[in-house]
Structures are given as C-alpha cells and as structure tokens.
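Below is one structure. I have some questions about it.
With one protein chain held back, the other chains of the complex are shown just where they sit.
As written, the chain order gives the labels A and B, with residue 1 at the start of each chain.
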Amino acid sequence: MEKLYTIHNLWMLLCTMMVFILHLGFASLEAGFTQAKNGVNILFKNTIIPVIGILSFAYIGYNIMYPGEAYKGEWFGFKGIGIYQEIHEDPDHTYDDYFPFWAFVVFKAMFAATAATIVSGSVAERIKFNSFIIFSTIYVTLCYPVVGMWVWGGGFLSQMDIPFYDFSGASVVHSVGGWAALAGTIILGPRIGRFDKDEYNFIAGHSMPLAAIGIFLLWFGWFGFNGGSVFSADPLTISLVLLNTAIAGSAGAIGSWGCTWILVRKHDYSMFITGILGSLVSSTASADIVSPTKAGTIGIIAGVLVVLSIRIFDKLKIDDPVRAVSAHLTCGIWGTLAVGIYGEKAGWGQLSSQLIGIGLIGAFSFGASALIFYLLKKTIGIRVKPEVELEGLDMEEHGQHSYHGRYIKW
Amino acid sequence: MEKLYTIHNLWMLLCTMMVFILHLGFASLEAGFTQAKNGVNILFKNTIIPVIGILSFAYIGYNIMYPGEAYKGEWFGFKGIGIYQEIHEDPDHTYDDYFPFWAFVVFKAMFAATAATIVSGSVAERIKFNSFIIFSTIYVTLCYPVVGMWVWGGGFLSQMDIPFYDFSGASVVHSVGGWAALAGTIILGPRIGRFDKDEYNFIAGHSMPLAAIGIFLLWFGWFGFNGGSVFSADPLTISLVLLNTAIAGSAGAIGSWGCTWILVRKHDYSMFITGILGSLVSSTASADIVSPTKAGTIGIIAGVLVVLSIRIFDKLKIDDPVRAVSAHLTCGIWGTLAVGIYGEKAGWGQLSSQLIGIGLIGAFSFGASALIFYLLKKTIGIRVKPEVELEGLDMEEHGQHSYHGRYIKW
Partner (left out) sequence: MEKLYTIHNLWMLLCTMMVFILHLGFASLEAGFTQAKNGVNILFKNTIIPVIGILSFAYIGYNIMYPGEAYKGEWFGFKGIGIYQEIHEDPDHTYDDYFPFWAFVVFKAMFAATAATIVSGSVAERIKFNSFIIFSTIYVTLCYPVVGMWVWGGGFLSQMDIPFYDFSGASVVHSVGGWAALAGTIILGPRIGRFDKDEYNFIAGHSMPLAAIGIFLLWFGWFGFNGGSVFSADPLTISLVLLNTAIAGSAGAIGSWGCTWILVRKHDYSMFITGILGSLVSSTASADIVSPTKAGTIGIIAGVLVVLSIRIFDKLKIDDPVRAVSAHLTCGIWGTLAVGIYGEKAGWGQLSSQLIGIGLIGAFSFGASALIFYLLKKTIGIRVKPEVELEGLDMEEHGQHSYHGRYIKW
C-alpha cells in the first residue's frame, strides 16, 4: 500500500509541474499572437495569473470546491479561509488513500489558474491592467470553484441519475474560461481598426517562434492536465489518457490544416496550432473513457470547428486577438457533448445530462463574468484610452518595452 | 509485481513526454539556425512532423516495426492497419510485463517522429512544403519501421551470432534520418548564393536565443530518449544512462569548442551546440553499457567529428543549413561503431556486426530516401521557384511572416 501511495503521489506531483508549464505555454502563445507593443502587458498577465490562482485557490477556492462533509451543499458550500492541515500529519491519506492533502492542493491550485488564463487572450491589447487583475482574482477565487464543486466536489451535476461527465475540465475549466473570455471581449468591444473597413483587418501577431514554443508547451502541459486528472498512477488508464491526448492533438492539427487549406489555399501556421489547442480542449472531457480512434475523431472535428468558429466570430465582429473563445469555448462544448456520443454510456441519456451541464455552467459563467466586467466598466473602467491602445500598453502600464527596451526612470 | 509495473509504466510515460519536448528542441534549433524569412515554414514542418509521426506510427508503423509472432519475418512483416487493443484490456502486460500496450505505442510513436525531423533541417529554406510532407509521411510510416524491425522488432540484425547493438537509435533513428537528410540536400542542391564565390558564404541563422532554447530542450528530451529506451525503471540502469547522457553531451561540447577554437580562434556558439547535439547522437548506441568515462570519450570524439564533418561537407559544396547530416549521420555512425570499441563485447566480432548494420541500414535508408526524393522531383517538383527562395517561403507557402507579421487576407 505504502508503495503504491508513493507512486500515485509522484505521478500527481509530476502532473502538477507539467500544468505549471502549461502557463508558460499560454504566455508564449498569447505573446506571440499579439503585437510587440503590448508584449510586457501580455506576459505580466500570464505570469500573475498562476500566482493569483495558486494563492487564492489554496486558501479560498479549494474550500469552496471541496467544502467537505460538514458543509456540503449541492449548489454551494464553503469551509472557510485557510489551509486546514498540520505539516507532518496525514492521518487518512487524504484523497482516497492515493496521495496526501498537500499534493492534492498544489495540483488543483495549479489547475485552477488555467480558467483565468483563458480570459487574458480575448481581452488582450485594450483592457486596463488593474481591471483585469480584479476580474481574474474574483473569477478564479469565487466563480470557478463553484462550478468545480457542482461537477467534481459532490455537487448536483454529479448527482444526476446519469451524472454529467467531464474528465478533466472541457466544461469546468475551458468553457468556464471561454464564457468569461466571450463576455469580456463583447463588453470591451473590438480593438481600434480591427473591423474598420468592410473587410477583416486581421491584426497579426508579432512572433511565430514564440507561438510555436507556446503550442508545444501547451501540449506538454496537457499531458499533465489530462494525466493528473486520473488521480492515480493506474498504468492502463494513464497510458491510455496520454496516448489519447497525443492522438487527439495530432488529429486536430490535421483537421484545422485541411480546413484552412480548403478555405484559403495556404498552410496557415496560426490556424494549424490553434487547431491543436482546440482539439486538446475537446479531449479533456473524455480522454479516459474513449479509444484512441474515438479520441482522434473528436480531435479532428474540433480542429475543423475551431476554424469555422473563428470565421463566425469574425463575421459577428467579435474581436478575439488570440482566438481563445473558439479554442476553449467552442471546443470545450464540443468535447463535453462528445461524451454523450462516444463515451462509455453514449446515448440520449448521457447526452441530455451533458446538455444540462453545458447550459447551467454556461449561464452561470457567462452571467457572472458579464456582471463583474459590467460593474468594473461602470466603476473604475475596463478599457485603456485610445492613445494608449494605439501606442501600446507597455509603457503606460508597465514603464518598459518588450524588446530592446527603454525603461521609466527609477 | 503490480507495484513495479506501475513504476515502470510511469517512467515510460515520463520519457514519452520528454521525447515530445525533443521536437520543440528541433523546432527551436532549426528556426534559430535559419533565416527569419523562412521561419513559419521551418516551424510548420517541425510541428507537423510529430503530428504525422504519432498518427502514422500508431496505426501503421507500429505494425511494421513489431509485426508480432504470426507475421514475423526477418526482413519485413506487417500486422495490418489499426490499433489492436481494447481500451480496458491488458491481459498480458504487453511489453515483458513492464507496462501496457498503450504506453509502448505512445512512447514509440513519439520516438518515430524523430527520424523525419532530422531531414527537415538539411532541406530547409528551399524545399516545397507539400513535397516535404509527402516525403516525410512515406519515410516515417514505411521506411523507418522497417529498419526498426531489423534491429528492435526481432529482425535479422538482432539475430546475427553477435547481434548488432543499437541501444536507443544511433543508427535506427539518427542514421536513418541522417541518410535521408543527405539524399535530400544532394538532390535539392544548395541554396542560392551559398557557394557562389570561391569562398563559403555561410548563411547565418537569425536567432541564437532560439537556438539556445533548442539545444537545451534537445538535451532535456534526450534524457527521455535514452532513459525510455531502457524499457523499465531499473534504478541502476536508468541512473547510469542519465549520467552517461549528461557526461557525453558535456564532453561533446568541450570537443567541438576546442576544435573550433583551434581552427578559427573564436568561441563559436553554433559549433559549440552542434557539438553537444552530435555527442548526444553518438551516445545513443551504447549509453546503457559503457561507463561514464567511456561515454565521455565517445562524446568528446563526436564533438570533434562534427566540426570536421561540417568542414568536409562545406568543401564538397553540400549545403546543410542546420548541419543535420554532420550531427546525426556522422555521429550516428561513430556512436554505432563505438559499441564495437567500448561496449561490453568490444572486439572485431562486435565491430563487424556493427559495420554490417551500418552498411545495410545506410544502403536502405539512402536508397529509399533518394528514390522518394527523385520521384517527387520528377512529378510535383521539390524545389520552390528562385524568386520564392530569395523572398522567403513564408508568404508564398503560408501567407504569414514569422515576425511582426502581415497575413494574407482571410
């Protein structure tokens, strides 16, 4: 027993560290896909998000997401602020005898920050730094754990006759982040010049090498994101999950590559890697319960959906600089639905449970995030001045440039 | 038993993820060593190679490399297209009771893509994208697994009296890739302007920081590449392999640094890190059977050989933009030979087995790749137009620039 406990724990910590690297993946991808004049701003947001996520989740979010027996409710529970554990105690091998409380907290805290990171891309290049920080802190501390509790903490979505199934967060993480990303970009409005003429003035990113580093590190981190959600080192399951994650991402790449080629006759790298990201998102709902071929099918469809979704949001004149909504929300919903089509209990029953979950999570996430953004807009404001937007946020907000920098005087 | 099984599997999956990062290492190194005007092209090729490798190896290559009892031949076998395993079954702990089939497939699939990646560097900055994709798909799907079967799948090279020994692929992966890289660059010819005058117009890469990220990630990935080839978490062996990988790479760095200093009296960073890469390649044949000091000796010689090999290919007017042939082929051959000099059964017997393997693998790999490249040249063509080559491939093939990009209109 002690030995398996030691192995399970090692696996959880390994996955924790890989999810940490996921955040570098987001930072690189978002910085690469946006303009150099906002580079410091993007990097700062993507670095402070895990910082805030780790701290707030460890002390508050965890106690909402896993309120425990005494306080457990189907809709909301809260155990109080703090970390309730003595450092050398571990009386009951906290999580199903698989690993100690410390490992569970650090994994879930690293995980939690992902939801907020998704938002930073869609509101990039025009949101006020302070407003973004306030939004993210509230959202990751209070909103994400509530949804998490519904699905993973014993809440009502896990107690339906055919329980809503979301293996590692296609809905709980990616849709929750994606809905907020959508609310944010709608309330902010598009960047200056983005839809000026009757054509799409796509504003190109400044560094494809950065974006490439981003997508590889995201994929790497995803192995930990999906792998750790097994919550044990069970050989058959974690091996299947990793193979499925590899196959899904590869299939999504093929899907978006092919779809883009048909549409524009170019091998568009930014679409290609966004397709990988979207298919990784779609894999998260079911990576532990489908065969590799089904994982690949879900992935290739996600790759196509990303491209179509990007086109639709462009037509709707919704400006999403890094295409976060298409990758995380569209593919998050698709992945969640796919459980009802390809999962072990595929059928109308499972499908309707998935739809209920998608609807409720969507209503709550979009509503809560829109409310927070609206309140911020009415109080401290959420958008920088036009002249700051045109010149770039780096000097105004951060006093430094991303390249060959000048600094404010210290 | 169950517990060791769980540990072995965890190690294999860890190494799988590290080999995944090896591909980011290749992408970064190749992009850094080439010109910014071809950046998107290089990145796309290096991202799609693992995508294609994972899919094709899982469904086809695996069944050629490990044809199984029923179909086993000494030269060629094929089990059919598909993944032959139910998702929750693992009756026989597939690979020697050490880990499930899923882990074996995902590790070997990640591994397989490496061979094709090697080619992308030597043909960089002038090959047509579609031709490269077709070549790579055929080569990684059909040619690499055949050689792999000869050595690792029970084929004839493993059945000689003194079996050909190649621990993790100095020949099976690196020479196989290196021979194709050589065939490709010869058939394509040098880049415009490379050997115009009576001097070597070395075309400098555009980003040494990218190259630096590349070599570190390659070395990191190599720990998984060599470590995973132990196919168990046996403490003594995997620890020795990692120490040898660290020592060999370090010694190779010293070798190429010193050799370059003697030749040009500069501390040339691109030579220095190519020496690291070459010595890592040379370590792959024997990292599990030699002492750290012998691993270091093999590595330092590899570091010197890389520099001399680069000089020779320059004199032969063979243009290899990222020096892939010197790093992978020259050092792959040297590492394979070194088994006969430093290995446990060192001597003429082992040495002649190694030579037979080197010769046969070389003849097959060079022949097959030259044939594919030749057929592509005679049909759809393999080289972009001169004006595209001079302007860079990014806009023509991909519709976007690597930096501060403009995009094609969507």
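In this text, a contact is a pair of C-beta atoms (placed from the backbone, for glycine too) under 8 Å apart; a residue touches a chain by one contact, two chains touch by 3 or more.
All values derive from a computational prediction rather than experimental measurement.
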| item | value |
| --- | --- |
| Residue of B:233, B:302, B:351 or B:372 in touch with the missing chain, whole complex considered | B:233 |
| Omitted-chain contact residue, chosen from B:83, B:254 or B:339 | B:254 |
| Interface with the unshown chain - residue positions in subunit B | 3-4, 7, 10-11, 14, 18, 35-36, 199-200, 202, 204-209, 212-213, 215-217, 219-220, 223, 227, 233-236, 238-240, 242-243, 246-247, 249-251, 253-254, 257, 263-264, 266-270, 272-273, 276, 289-293, 296, 311, 314 |
| On subunit A, residues whose C-beta touches the chain left out of the figure | 2-3, 5-7, 9-10, 12-14, 16-17, 20-21, 23-24, 27-28, 31, 39-40, 43-44, 46-48, 50-52, 54-55, 58, 83, 86-88, 90, 99-103, 105-106, 109-110, 129, 207, 210, 213, 397-410 |
